[in-house]
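Apart from one protein chain that is not included, each protein chain of the complex appears where it belongs.
Showing chain A:
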């Protein structure tokens, strides 16, 4: 994956993508704002959500052991996975023990994070996504571009094309007379998926929450496909990030209010499924839970960055982010795009490892809209600045980049008023010359510069730059003897 600025440039050039994104994020932003405004104690709920998560993270080890014991007591098998490869190996192993070559999947960020579908495919096992948007992405050989609405970058005409061209190879084909009416598209997907639900022996899910004291996993969703996967197959495997644990059912109360309003702009989500171990004769008769680290303990060790582990994957930050709205999710090069992706990826992977990850903390104007929208009050701008300093520190010592040289020089000038005065005299002389010869004139009469060589061209490529004034403020102050 290229670094963010290059990936963003490609996305910005796609005007259809920008229209789709602006429409979709604008709609969901308005829905969210309306339902959040209905709750008088929204701020208190946010504070409660943040506090529960922080307290749980502080004693994460104990809560995880409680969860493990509760799950085992109810007949589930608990696995611990240090990284993506280990987690994929566990899931593939369970599939092989049952001789299945296909599994149905509930939409899950954790399984996407570890690349489970690709890993299973390598072992000859096909994983079918059953969430409508994930199905669109999977059939289209595409990548998800949003946490909640993975196909947000597609409009309905594009979706009709994907269904008509690709459904047949994956099972029941799309009807010949399929139009791009949303109800018809959903109908085609429903018939296509029904075959798979009824056939599958094994399902794979994630979990939105894991309640430690009762050993209960919780999935919230909108389409009912999740409940089909969680109840029909004989074997159920759930891959759960270790930060998903909450101590008790009482804690769920807060999040089941915060999550749907923040994510889909609904007062509550249509389906909430909870399961705790095995019930003989009802539902899956074998249950596995894979508790996944994959960088989470690394993030937990970062005193500023650990707040990112509060994230409940609602994607409210994506929908309000002006950068995401214009570049879309693919530019972030990860299943976690947008502002949360810009902090979560470097926290999980570590900075200074590759250029793409290091570019993510800079993929923000620090406008703060994400912090304002976050239901668990993750101060994303604070973490972004913190991670930028980690990126800079990771590159200290080697040959300095032009940016580092510029920053060091600027700091040298700006740490002493006499040096700044001297630099301003130079700018004033340049300003005088421009005032005589500069062609562009700003409204109000000031001269401006239209073209400058690199690196200033990064500015003047699209923006005029006012000519520096002949006299700085401090020179004026001295000259007029204001004191």
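Here is the rule we use: contacts are C-beta pairs under 8 Å (C-beta built on N, C-alpha and C of every residue); 3 or more make two chains touch, one makes a residue touch a chain; residues count from 1.
The criterion applied here is as follows: contacts and distances are computed from a predicted model.
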item: Chain excluded from display, named as in UniProt, from "Glutamyl-tRNA(Gln) amidotransferase subunit A", "(Fe-S)-binding protein", "Peptide/nickel transport system permease protein" or "NADH-quinone oxidoreductase subunit F"; value: "(Fe-S)-binding protein"
item: Interface with the unshown chain - residue positions in chain A; value: 4-5, 8-9, 12, 18, 322-323, 326-327, 361-369, 371-372, 385, 387-393, 403-404, 407-408, 410-411, 413-417, 420, 423-424, 427, 440, 442-444, 448, 450, 455, 458-459, 461-466, 468-469, 471-474, 476-478, 482-483
